[in-house]
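One structure is given here, and the rest of the page talks about it.
For this depiction, one protein chain was excluded, whereas all remaining protein chains were kept in their positions.
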Amino acid sequence: MHYQSILESVAADVAPMVGGGRVANYIPALACIPIQQFGIALHTVDGQQAWAGDARTPFSIQSVSKVLGLTLALQALGNTLWERIGREPSGNAFNSLLQLENEQGKPRNPFINAGALCVADRLVSAHIQPAQAFADLGLRLHGKPFVFDDEVARSERETGFRNAALINFIKSFKQIDNDVETVLDLYCRQCAIVSDCVQLARSFSYLANAGVQPGTGETILSSEQARRVNSVMLTCGTYDAAGEFAFKVGLPCKSGVGGAIVAVVPGQMVLCAWSPGLDETGNSMAARRALELFVTRTGLSVF
Amino acid sequence: MHYQSILESVAADVAPMVGGGRVANYIPALACIPIQQFGIALHTVDGQQAWAGDARTPFSIQSVSKVLGLTLALQALGNTLWERIGREPSGNAFNSLLQLENEQGKPRNPFINAGALCVADRLVSAHIQPAQAFADLGLRLHGKPFVFDDEVARSERETGFRNAALINFIKSFKQIDNDVETVLDLYCRQCAIVSDCVQLARSFSYLANAGVQPGTGETILSSEQARRVNSVMLTCGTYDAAGEFAFKVGLPCKSGVGGAIVAVVPGQMVLCAWSPGLDETGNSMAARRALELFVTRTGLSVF
Amino acid sequence: MHYQSILESVAADVAPMVGGGRVANYIPALACIPIQQFGIALHTVDGQQAWAGDARTPFSIQSVSKVLGLTLALQALGNTLWERIGREPSGNAFNSLLQLENEQGKPRNPFINAGALCVADRLVSAHIQPAQAFADLGLRLHGKPFVFDDEVARSERETGFRNAALINFIKSFKQIDNDVETVLDLYCRQCAIVSDCVQLARSFSYLANAGVQPGTGETILSSEQARRVNSVMLTCGTYDAAGEFAFKVGLPCKSGVGGAIVAVVPGQMVLCAWSPGLDETGNSMAARRALELFVTRTGLSVF
Partner (left out) sequence: MHYQSILESVAADVAPMVGGGRVANYIPALACIPIQQFGIALHTVDGQQAWAGDARTPFSIQSVSKVLGLTLALQALGNTLWERIGREPSGNAFNSLLQLENEQGKPRNPFINAGALCVADRLVSAHIQPAQAFADLGLRLHGKPFVFDDEVARSERETGFRNAALINFIKSFKQIDNDVETVLDLYCRQCAIVSDCVQLARSFSYLANAGVQPGTGETILSSEQARRVNSVMLTCGTYDAAGEFAFKVGLPCKSGVGGAIVAVVPGQMVLCAWSPGLDETGNSMAARRALELFVTRTGLSVF
């Protein structure tokens, strides 16, 4: 198969963009990451792998962890999860408080910070050791527990006043059951999971395979749940640029301010591209462009 | 082929819902439509057709015409169209003015009223007889000109103070080039196009066929444009329920307050379901449920 | 009495500021006014007058006419006027649509454009010749009918898309009874009234005199009504700078984008200052500063 050469040509073509944009600087421990890095990897549902660039360099997955949190919450709660979290695009910046005020503390979707905090609250209720549940999920998805960067978690915890505002605000509507500090701790830990492109592409391949993890054959989500996670990724996975991603990439994607973007080609494969320089919407510039080039060359798109 | 029997079983299953919800009453000429009607039709890219129920009963297509307007504008202007109209979900009710104020008169997408008015303004600039351009498009899509219900157009024109507010507001940001009355006239006429399920499923089949109209082989849009129209339908096509449609139907859809919903299965077919009773998001209750049942039974979904 | 010398010293002290700021340019017919002009006048409840600078130069009173409209509407309707118009500060720019959406088309107060349009609608219902009612009011307030600058009225009418948006929006909530064009015509005419500082200070002196016009002794408003108009001027009379005016001037004021500001010292006098250069809140820079200096020197303030 020629995926390897496509990834290499994509990596070559985005090379001039690498270094552009800005590294996320609101978390001090992330602000010092070298910006001149780019990696891309894919994992097909029949077990093929390909990668190019810095695809084995570890990075902080940040908001990509929201897909892991959603997966764990659907495993624990099924559809009752959606009683407290919506599935609509927010039409606002990813950490806005506006919509919460209008909608009485029910976040619009699980991929904005407000929604991910609610998901974390549900996991604190469902698991005695919720951080361990994230670690264990790694074991099932790629054979090793996910690891956390404690310094990043602590750095985010100490400076994340916006997230503290969000969770207190939601709790004022009685939509958070647990202690706000406990939920914030979990949230900051999950964001501080460390992974790389190859590992993430493999980890999320159940989303391209009707919920069943290729290789192990283990059912991570039901087929319907996997399809629905994909739909929420497409409509809400890339902050306030979801429409642009749908328009130009045409695949369910989830991005993080660490510079990673995961993309799902239903029935075929999962990709992960990564580069630390972000555009003004908080998405990695080079990773975003790499995914556009990939779909243009392969014709892969859900549309 | 078994599509006929599936459509019939879907029609049977939604029968108890038909008559629920409320007919759109803000346009007096539409308020008197009998609510006890339901039709569904599909048209595949290889020319198969199937339908059930009131699939040949004419209705006012209303906002479904926004897909026609967008198609005409892309034909006339190509990608320059997007300089004045965004592609992001709005996260607000379909006729809200809030976002326009924050974003200096640039509507979020072409499927909210504000965006469709901007598209209409572009068509007034591009065509000497813009209403005729809509009629002519019908000729190319299903062999007969689209026809307008002048009474509905006039009724909407006389009572559409919200649309008059929108266009004046956008013009105050200098984002409307033509006279507001002329643009409102065109907008109300396009909304008043009369069609039926069978005709609409056939008309929009270029969206499932990479821009080429099946049957005639005529290129209506480029392959990339068709894919992008689909993406905007998925993220923005059903008012403030786009996330729910993506979640439960998983297909690009466009709805209208006349009760129609058009859905695209890329590479395969276009469906049109219709029933006048609307839910609180402005989408037809029975048509929405019918599409959910159809995808559940066929497994067709972009995710 | 020493008011004359105080006005002269104030005029001398603001002279260096005259010419600063920007002339209102959204109404083409106003954009060409020479900016190097300043006048100030006062009229006491016992009939004294004093003035300095260009106090007899005619200008377009613009939003100062909203006090005249409110006066006429209270005369015609009494307290029932308040069923459709609030009395709360808006906390937003003077022509915002945001609040109307949240409050179902009921404007926050009669001194934002939305509220003044509602007042104009009430006057269209109450008077066969509502523009004549404004003219006649001049006869009672200063002995001559108010005159209108038809070119300014036409210029504002043709370019006032924001006002057209506002009134259509309010009408969509069924809070405007008359034809939008008729109401807009009246509104633009009242804004185009031409007056000068001396005439305006005299005209509004009933507001300082418990509703009774000094000189004629005619009751224009009840004592309670006059007090309440003053309160609305203080909390809402100067666009989004009402808090600043209360803080620094401490008097009920009403400003217009023609550069005039009227100020009431209850029980004592009315002032009118004028200079065409506006600050970013839409209030005349030099007139505002002149009123601050006047209250500092006289100690006059409601607080």
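Letters are used for the chains, namely A, B and C, taken in the order the chains are written, and counting of residues starts over at 1 for each.
Operating definition for what follows: contacts are C-beta pairs under 8 Å (C-beta built on N, C-alpha and C of every residue); 3 or more make two chains touch, one makes a residue touch a chain.
Since we're looking at a predicted model, the values are computed, not measured.
Visitor: Of the chains that are displayed, which are in contact with the missing one across the whole complex?
Guide: So, taking every chain into account, the missing one touches A, C.
Visitor: Sort through C:L137, C:A241 or C:V257 and give me the one touching the missing partner chain.
Guide: C:A241
Visitor: Based on the whole complex, identify which of C:Q4, C:T159, C:S231 or C:T298 touches the chain you can't see.
Guide: C:S231
Visitor: Among the options C:H43, C:K66 or C:R108, which residue touches the chain absent from this view?
Guide: C:R108
Visitor: Spell out the interface residues on chain A facing the chain that's missing from view.
Guide: 96-98, 101, 161-162, 164-166, 168-169, 171-172, 180
Visitor: Write the list of chain C residues that the hidden chain touches.
Guide: Given the touch definition above, chain C has residues 86-92, 99, 108-109, 227-228, 230-232, 234-236, 240-244, 246-247, 250, 252, 266, 301-303 touching the missing chain.
Following the convention adopted for this analysis, only the chains that are shown with their structure count from here on.
Visitor: Nearest whole angstrom, what separates the Cα centre of chain A from the Cα centre of chain C?
Guide: From the centre of chain A to the centre of chain C is 55 Å.
Visitor: For chain B, give me the residues that contact two or more of the other chains.
Guide: In chain B, no residue touches two or more other chains.
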